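All protein chains of the complex are present and in place, except for one that has been dropped.
Here the chain labels run A and B in written order, and each chain numbers its own residues starting at 1.
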Amino acid sequence: MKKLLLTTALASVLLSAPAAFADEKDDRIKALEEQLSFLAGEIQLLKEDRATEKAEVAALVASIKPSAGKASADNVKITMGPSPKFSYGDFSFQPFGRIHLDYAVFSDDAADHPNGAEFRRARLGMKGTVAKDFGYKVQVDFANEGVNFKDVYMNYTGFDNTEIRLGSFKPGFSMEELTSANYITFIERSAPVSAFGTGEVIGLASYFHGDNWSLTGGAFVDEAGTNSTDDEAWSVAARGTFAPVIDENVILHLGASATHRKPDQANESFDFDATAENSIQRADSVSANFANVESANLYGLEAALVTGPFSAQGEYFVVDVDRDSTNSDLDFSGAYAQLAWTITGESRPYKASSGTFGRIVPARPFDPKNGGWGAWELAGRYSTLDVSDGNVLGGEMDSYTIGLNWYMQKHVRLMANYISVDTDRNAVTPNDDPDILLFRAQVDF
Amino acid sequence: MKKLLLTTALASVLLSAPAAFADEKDDRIKALEEQLSFLAGEIQLLKEDRATEKAEVAALVASIKPSAGKASADNVKITMGPSPKFSYGDFSFQPFGRIHLDYAVFSDDAADHPNGAEFRRARLGMKGTVAKDFGYKVQVDFANEGVNFKDVYMNYTGFDNTEIRLGSFKPGFSMEELTSANYITFIERSAPVSAFGTGEVIGLASYFHGDNWSLTGGAFVDEAGTNSTDDEAWSVAARGTFAPVIDENVILHLGASATHRKPDQANESFDFDATAENSIQRADSVSANFANVESANLYGLEAALVTGPFSAQGEYFVVDVDRDSTNSDLDFSGAYAQLAWTITGESRPYKASSGTFGRIVPARPFDPKNGGWGAWELAGRYSTLDVSDGNVLGGEMDSYTIGLNWYMQKHVRLMANYISVDTDRNAVTPNDDPDILLFRAQVDF
Partner (left out) sequence: MKKLLLTTALASVLLSAPAAFADEKDDRIKALEEQLSFLAGEIQLLKEDRATEKAEVAALVASIKPSAGKASADNVKITMGPSPKFSYGDFSFQPFGRIHLDYAVFSDDAADHPNGAEFRRARLGMKGTVAKDFGYKVQVDFANEGVNFKDVYMNYTGFDNTEIRLGSFKPGFSMEELTSANYITFIERSAPVSAFGTGEVIGLASYFHGDNWSLTGGAFVDEAGTNSTDDEAWSVAARGTFAPVIDENVILHLGASATHRKPDQANESFDFDATAENSIQRADSVSANFANVESANLYGLEAALVTGPFSAQGEYFVVDVDRDSTNSDLDFSGAYAQLAWTITGESRPYKASSGTFGRIVPARPFDPKNGGWGAWELAGRYSTLDVSDGNVLGGEMDSYTIGLNWYMQKHVRLMANYISVDTDRNAVTPNDDPDILLFRAQVDF
């Protein structure tokens, strides 16, 4: 509006300028005076407007930057991915969790392995830091409507590239054991890893790493929550990994681990068992449960290769059990080898600092309206487990699995596994080798 | 200050203008020149001021909108109600929970229904989204110091007005069953809903809705966490609701549901039971627990009416049980009808998208200093349940309840129920019909 007025006013001045009479100057001066007065008013308005705005912006700045040293929404940093992580100075906090839901169909649908659905994992947790270099993690699994401790520990990270952990967590053993269940290629870990791994136990461990290597060693006692009637079992475990090649095209991983385990001194027994690589069946498929144990040594070798959308991974385990003088020592062993191809081209990420695999993130998340169909992965695995030796006949099992994974979103995965098992006559249920179709829906946050 | 100077300067120019001498033009031109120079300076100052402010505002904008893809306190949206919900792009997260604490006084104070207090519900949960259209909810109940899965599911909302759920949740059955326990009118759901409803079970379901209708259908397996020794039970359930009238004054709800249930194939049994509409008593009041079941069909009809502070609600259920060839089929039934009056005038909100009721929010929350006394509601209910038929004599029960609800705050409710029950001679404890005074304190967040 004012712009129009101004333009008109100026136009009238300029149009009247060419007049040639004596009074012409008077008119021009008069016009100039009026115009000047008008412009002065305009400037005045602009200045007042500026003052108003300055106050407004100052108030805005004040509202955004509160007094230093006091946390508020504006200096607490929040990142989401997908649960929120709050950071302020040395403090941080993040809630998290996961849901894994399984459904299994067995070819013979028998009493000890009925078709059915179960929550495999339903976890809630909180993690964070309470001071410079001092952190914690509490992750509880409520699947099957019980309480199971997973990572429940405090840690110290004050030394370079080093973490010291105290609490409940997994000892240094097996790449597949230590790779998160959110990231492993098949629905269940291979039978030998289930049989020889311990899951989370109470202990104290150190973790060191470089750009392409990791090393961990720790001492552990019995599983969290166990109330044995004599001294608790203990173990020491160490694992080292090395990646001689880590570049854009190829990742090569090598690893080795060694564990020494003493059983609970009351019953002096060990139990190495496994199902047919699913969690729905009621009883184990093979199981070596025996007493009179002095101790056991477990050794593991690991190798993995990633090149573009292809990955290969394998581990070999051997267990030497020392028993008392009246019982012969035992040797058990197991191994698995797997191949995977991400059809949609994504590559499997590797974490050199822990010698484990990470999450396959779909390049084009599921969004049919925009042509996104997620990532698809095809994989095969062979595993073998032998827990029969001497007078302990726990059985042998070979498992063949074909897996199809649909990474719909970064945090949503659907999985289908077809499992064919071959157990020997020493298996828990002799001559019972059903084919298994296993499904999982998984979300983590 | 400058404003004053400017005004004075202009005034002097204008006042001197009328002078009539020959030098008058000179003076006027000189004054104009001076004035012009002054205004030019003013404009210059304004421009410099603008430049300063532009930088300031730019810095402000930069501080508020960090680099794309990285969340911070300033672009994560937080809403509270009363627990905080965090949103950033396609991610959201919200913790939540509730406490329901009950106290019961029985007129005869017998061994199987002693006076006493118990947590009816004590829940913690987390819910959110992990990607566009992909969400989750994990709600665990710890009441009675156990672990009970409630809503524990993932969902997909990528189709319009549609939700697909996978996990543990309630099948489409009964308006009272599906209305949150935070919102139902009486302390416990009516006996027929307790007897015929399943609570949360594992399944896959779809939810559709329009402005005044909803439709859900799903397939379910056994209850979450159950370890049966044969194939798990399964069911399919569908429910539709329609609200022919939804306006400011009147809401009319109609609904129907149908469920087909197969029992666990190992024991082929069903159990339809209920207490006298309280959770404190130790044993059920009526219970039809029988085997040799082929399957059952459950049908439900629903009607509800809200007009201002008045609401009426009723449901009728019939259950047809097919048994094997040597046992006669069974018919069970139940119904309830209730009337409620919010004395303080608040109306009961209706959710057309799910065909359930919502939360009565007090118009004047409890705040005696400012004359706020919350909302008060008076309600009555009659329920009847008959689980006796053929050779299965589970009993019949009529229950009469008067309820007084005090909605102190939106999220705080105190409830008192007086319950009079009349069971027949086939009840679990014959001739034992105590009057019950039941209290609840409830908070949700």
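Simple rule for what comes next: contacts are C-beta pairs under 8 Å (C-beta built on N, C-alpha and C of every residue); 3 or more make two chains touch, one makes a residue touch a chain.
This structure is a prediction, so every number in the text was calculated from the model and none was measured.
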Pick from A:202, A:280, A:298 or A:387: which residue touches the chain that isn't shown? A:202
Which of these, A:46, A:258 or A:312, touches the one chain of the complex that we don't see? A:46
Spell out, residue by residue, where the missing chain touches chain A. 2-3, 6, 10, 13-14, 17, 25, 28-29, 32, 35-36, 39, 42-43, 46, 49-50, 53, 56-57, 60, 63-64, 70-74, 76, 78, 86, 88-93, 95, 124, 126, 128-134, 136, 138, 140, 146-149, 152-154, 158, 166-168, 202, 221-222, 224-225, 227-232, 265-266
Mind listing the chain B residues that contact the chain we can't see here? 25-26, 29, 32-33, 36-37, 39-40, 43-44, 46-48, 50, 53-54, 57, 60-61, 64, 73-84, 95, 97, 99, 101, 103, 109, 111-112, 114-119, 122, 124, 142-147, 282, 365-368, 408-412, 441, 443-445
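Here is the rule we use: only the chains that are shown with their structure count from here on.
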Would you kindly tell me how far, in whole Å, the mean C-alpha position of chain B lies from that of chain A? 31
